[in-house]
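Complex shown without one protein chain; remaining protein chains in place.
Letters are used for the chains, namely A, B and C, taken in the order the chains are written, and counting of residues starts over at 1 for each.
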Amino acid sequence: MQLPLGIEVPIPTFEQFVFIQVALLTAVAGLAVVISRNLFHSALALTLTFFGVAGVYVFLEAEFLAVSQVLVYVGAIAMLIAFAIMLTRSMMYGRTSPLNNQWGKSSLFAFLFFIGLLAFARATPWPAAGEEVVADEALIGALGREFVTTYVIAFEVLGLLLLLALVGAVMLARDR
Amino acid sequence: MQVTQWSEALSGWLMGLGLPGWAAITLVYAVGSFILINYGMLSVLLLIWITRKAISRIQDRIGPNRVGKYGLLQTAADAAKLLSKEDITPYEADKIAYNLSPVLSVFGVLMLLAVIPFAPGLTGVDLNVAALYIVALGSIGIMAALMAGWGSNNKYALLAGFRVVAQLLSYEIPLVLAVLTVVLLTGSMRFGQIVEMQSLHLGGFNLGLGWLGVVMPGALIVFFVSSLAEAELTPFDLLEAESELIAGFHIEYSGMKFAMFFLAQFLNAWILAAVAVTLFLGGWQGPGVGLPVIGPLLGLVYFMIKVYGVYVLQQWIRGTFPRIRIDQMMYFAWKVLVPLMIGLIVAQAIIQKLPTPVAVQYVLIFIANVGVMAVVAYVLQKYFREEQMRTKRSFEPTSLIGSMQVSEKGTMY
Amino acid sequence: MVPLSWYLMLAAFLFSCGLYGALARRNAIAMLMGIELMLNAANINLVAFWRHGVGPMEDLTGQAFAVLIIGLAAAEAAVGLALIIAVYRERRTIDVDELDLLSG
Partner (left out) sequence: MLSQYFFILIMSGLAVVLPLAAIVMGHFLGPRRPDEIKNDIYESGVETIGETWVQFRAQYYLIGLVFVVFDVEALFLFPIAVAYQQLEMFAVLATIFFVLLLVIGLMYDWRKGALEWQ
C-alpha cells in the first residue's frame, strides 16, 4: 500500500485492521481523559478506555482478563470515580484552568517519555510471532490454579490488602 | 453446535459466491446479531403485554383488551405513540451524558443476549467465560443510571440515580456468589457446558431433568431474589415506585429515550429469568431433547416455556408483595444474603473435597442449601408479619374522643 | 497475528497520557484517573509479553500478575477516593494547588 508521501506500508491483515480500530479508539479515549475540561466527561472517556483495553486483551487471547477488566474497571472503579466526582462536586466549568502550575514541565516530560518508549518499542528486535495458544477453559483453570499454588503468597497478600482497604476506607469515608 | 459453526457453513457458502473471507464473516455475523437484537427489542412488546395482563388479573381488572386480539397490539400502539412525542432536553443538561445514557442502558442488556443458549445449537456465542460475562456486562446498567441522573440536571433524578446504584450494587454481590456456586459445582463457566451437565440419562434416553436447582435450591432462591432487585421489580422498586411517585432517574426523559429505559428494564427482567433457567433450571433440557431431529426444536420450546414461566412468576410477585424501604433493602442484602452465600460457598467447597461418593456430596450440598432457604424464609416471614401488624394498626378505627391508644411504654401511636 | 510492537506502542501512548494527567491536572480525582490509565498501560505490556514470550501455555506469570494488578487497582482506587473525600470534607477543596499544608 502506497501512502501519498511515498511511505511504504504493508497491507494489514483483517485481524490487524480490526486491532488498529480498537487501538485508535482506546488511544483517543485515553487522550480525552486527560484533556477534557469537564471532569465527568473525563470519567466517561475513562470508561471507554477501559472497554478498549478489554478489547486489546481479547486480541492477546486472554479472555478471562478481558472480562475481569470490564467487571472491575468498568463495573466498579469507573463507577466509584463517578461517585467521588459527584460527592465532591468538583465541576470545573472552565472558570479556572483544569491544569496545575507545573503543567508545562509535566507535558514536556510526558511527551519526551512517550518518544523514548516509542523509540524503544520500535528499535528492539522483538520475536516475530508468539507461540500457539489454545484459549479454552483449561487455561482459565490453570490461571486459577496458579493463584493458589505458585502465587499463593501474592494472592493472600492481596486478600489482606483488600481487607485493609475495606477497613481503612470505611474509617476514612464514614460520616462522623 | 453454536453460531461459529453454522456461521462457518454460511460464510463458506458466501465465499463460494466470490466474496472475500473477511467480508463473508462480517456479513454473516452482522445478520446473526441483527436477528438476535431485533428479537430482544421486539419481544419486549410481548413482555409488557404479559406484565399488564398478569398484574391486572391480580388486581381484578381486565387489562388491555382494545387494540388487537386480547389487546396484544396495545404495546405496539404505545410504542408508536412514544415515537410521535417531543424529544425534550432540559436546560443546562450535560448533553453527552444525557443523550448517551438511554443507549448505554439498552446496550448493556442487549449484549447479554449473545451468550444465552436458546436451544441445542442455538447460541450467539458459547464463551468460555460466559458466567462472568453476564455479571460484567450487567454492571453497565449501573453506569447508565448514574449518567442519566447526573446528566439531566435534576436533583431528584440524581438522588434516584444514587439510590439505583446503591441497590444494584448491593444485590450484585449475592447474585455473583450464587453464580459462583454453580461454577464451583460444574467446574465450568461455559453456558453450553453448564446446560449439558444438567441432563439425566436413563438407559440411553435423555430425560433432561438433572437440574441444578434441585440440588441447590438455596442458591436458586438467592439468585431469584437478587435478580428481582437487579431488575427493579416490585419488592425492590423503591427507586421508581411507578404506582405512586413519578419515575426515578429517568424523570427528565421523554419520547423514544424514555422508551429505551423502559425497554431495558423489561428485557433485563426477561434475561435474568433466562440466566436463572440456564444456570439452575436446566436451560433447554427436558424429556426428549436428545432425539435426532425434533430434539433442538423441543429444546427451544422447553427453554421458552421455562423462561416465560419464571417471568410470569416475577410479575406475580410484583403484583402481590408490598414495597420495602431502603434500609430494609440494605439490611437484607448485606446482613442476610451476603453472609449466607459466603457461608454456603465455604460449606460447598468443603463438602466437595470430602472423601465420599458424589451422591453423598450432592445430598450434603442439598442440606446446606435447605439451611440457606430456611434462614431466608424466616427473615422474610418475620418481616411480613411485622408489616402486617403495622398495616393493621394504622387502619384501626379511632373515634375522635377518648380512644387515643397509649401503648405500655406511654408513647402514642 | 498482531505484532508485539503495536501493543507496546499503544501501551506507551496510554502510559504517557496517564503520566501527563497525573502530573499536570489540578484536581485530585483527575490525577487518580491518570494513575489508573498508567496501571492499564502496564497491564497491556504484561499480557503482551506473556502472549509473545516463551511457552505461554505453561508459564502464566504475565496473566496472573495482570489479574493481581487489577485487584490492586481496585483497592488503590477505593482507598484513594476515600482519602480524597475525607480531604474534601476537611478542606472543602480537592485542588492539589491549594492543598499545601506541608509546604510551609
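The working rule: contacts are C-beta pairs under 8 Å (C-beta built on N, C-alpha and C of every residue); 3 or more make two chains touch, one makes a residue touch a chain.
Just so it is clear, the model here is predicted, and its values are computed rather than measured.
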{"item": "Displayed partners of the chain not shown (whole complex)", "value": "A, B, C"}
{"item": "Touch with the omitted chain, as defined above, among B:Leu10, B:Leu122 or B:Leu180", "value": "B:Leu180"}
{"item": "Residue among A:Trp103, A:Trp126 or A:Phe147 touching the omitted chain", "value": "A:Phe147"}
{"item": "Selected from B:Ala97, B:Ile116, B:Ala145 or B:Val165 as touching the chain missing from the view", "value": "B:Val165"}
{"item": "Chain A residues that touch the omitted chain in the full complex", "value": "15, 18, 55, 58-59, 61, 63-64, 66, 68, 71-72, 75-77, 79-80, 83-84, 86-87, 89, 91, 135-137, 140-145, 147-149, 152, 155-156, 158-160, 162-163, 165-167, 169-171, 173-175"}
{"item": "Contact set of chain B toward the excluded chain (per top definition)", "value": "3-4, 7, 25-26, 29-30, 32-34, 36-38, 41, 82-92, 99, 102-103, 106-107, 110-111, 114, 124-128, 131-132, 135, 153-156, 158-159, 162, 165-166, 169-170, 172-173, 176-177, 180, 183-184, 187-189, 246, 251-252, 255-257, 259-260, 326-327, 330-331, 334-335, 338-339, 342, 345-346, 349-350, 352-353"}
{"item": "Chain C residues that touch the omitted chain in the full complex", "value": "67, 70-71, 74-75, 77-78, 81-82, 85, 89"}
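Note that in this section only the chains that are shown with their structure count from here on.
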{"item": "Chain labels contacting chain A and also chain C", "value": "none"}
{"item": "Cα-centroid distance, chain B relative to chain C, in whole angstrom", "value": "34"}
{"item": "Residues within chain A bordering two or more other chains", "value": "64, 68, 76, 83"}
{"item": "Where chain C touches two or more other chains, by residue", "value": "none"}
{"item": "Contacting residues of chain C [partner chain A, same complex]", "value": "1-10, 12-21, 23-27, 29-30, 32-34, 36-37, 40, 43-44, 47-48, 50-57, 60-61, 63-68, 70-75, 77-79, 81-86, 88, 94, 96-97"}
{"item": "Parts of chain B lying in touch with chain A, wherever the complex brings them together", "value": "21-22, 94, 96-97, 100, 127-129, 132-133, 135-140, 142-143, 146-147, 150, 158, 162, 165, 169, 187-190, 193"}
{"item": "Touching residues (chain side chain A, partner chain B) in the complex", "value": "14, 38, 40-41, 44, 47, 63-64, 67-68, 70-71, 74-76, 78-79, 82-83, 86, 135-137, 140-141"}
